[in-house]
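Here the structure comes first, spelled out in C-alpha cells, and everything after it is commentary.
Shown here: the complex without one of its protein chains, the others still in place.
For chain A:
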Amino acid sequence: MALPLPPGLTPTEVAFLCEMEMVTVVPRQKLESLNLLAGATQALRPPHRVPLPLWLALLLKRQRRANILPPPWLLPASLDKILKHETEISTETFSPPPPHPYAVSILPSATDHISPPFLPSSTADSPPDYLPYHWLELGEILLDACSDDIPDPDRVRTLLRDLREVRMAKMRASTKDLEGGGISSLRGVGAMEVAEGREFMVGVMDGLRQLGASREAARREREEDEGGGAGQGDSEDEDMGLE
C-alpha cells in the first residue's frame, strides 16, 4: 500500500491540484446550492456568473449545463504582453507572479496563509497581466475542455507553447544558480514547471552538495576558528531573492 512515488508532486498530481482553482462559470441551467465538504456552493441561476472550483466547472461544462469564462490572462492580448515581458524585458527571470490579493494584516487572519490553488487568480476578475502559479495546466485544461468558450483558441494555444519554451529555457538556465548551494529563487515559476524540473534540479543540487561537502566543512571549520560564524561577503546567495 505504500506510495511508490518519489518525493514531490508528479505532473498528474499537479493537474489534480489545479482542478481546485476557482474559475467563473455562466450557468445555462438552474441548480440549487449544494452542501459540499468544502462548504456550500452558490445556487446557479442563469445568467448570473458564479465562481466554482475547476473540477465542478468541468463537470457542468461536459454536461452542457454551463459555460466557463476564460480568465483574463488567458486572452491572446494578455498572453502577448506577458510573452513580450518574458522575451524582452526580463530575459533572465520569469515574469512576476500575480500580487497576493489579501495583504498581511496586523491581526492574524485566515487569508494570511492562503496560497494557490485557493487564491482567486483565474476567475473572471483576476488581474490580466500575470501568469498565475497553475497557468500551464489551467490553460491546457481549458483549451481541451472548452475551446468554444475561449476567443481565438488556436492563437492562445500557440502563445502558450511559446511561453512554455521561453520559460523552459529559463528553468534550465537556473540550474547554474544551484552550484554554490544556499537559497536560489525561482520567482514566478509555475507548478508544472516545478514538477517537471524537480527531479533534475534536486538531483543536481544533491550531487553538487556531495561533491562540495568537504569544501563546505573546511570553510565552516575555518570560519569557526576565526571566531565569526556568520556568512562572508562572497556569498552568492546574498543578492538573491531580495526585491
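Here is the rule we use: contacts are C-beta pairs under 8 Å (C-beta built on N, C-alpha and C of every residue); 3 or more make two chains touch, one makes a residue touch a chain; residues count from 1.
The definition used in the following text is that contacts and distances are computed from a predicted model.
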Protein name (UniProt record) of the chain left out of view, among "40S ribosomal protein mrp2, mitochondrial", "DNA replication complex GINS protein SLD5", "General vesicular transport factor p115" or "Trafficking protein particle complex subunit 2-like protein": "DNA replication complex GINS protein SLD5"
Of A:48, A:113, A:161 or A:176, the residue in touch with the unshown chain: A:113
Missing-partner contacts on chain A, residue numbers: 1-5, 7-9, 13, 16-17, 19-20, 31-32, 34-40, 55-56, 59, 63, 97, 99-100, 103-105, 107-115, 117-118, 178-189, 191, 194, 198, 201-202, 205-206, 208-209, 212, 215-216, 219, 230-238, 240-243
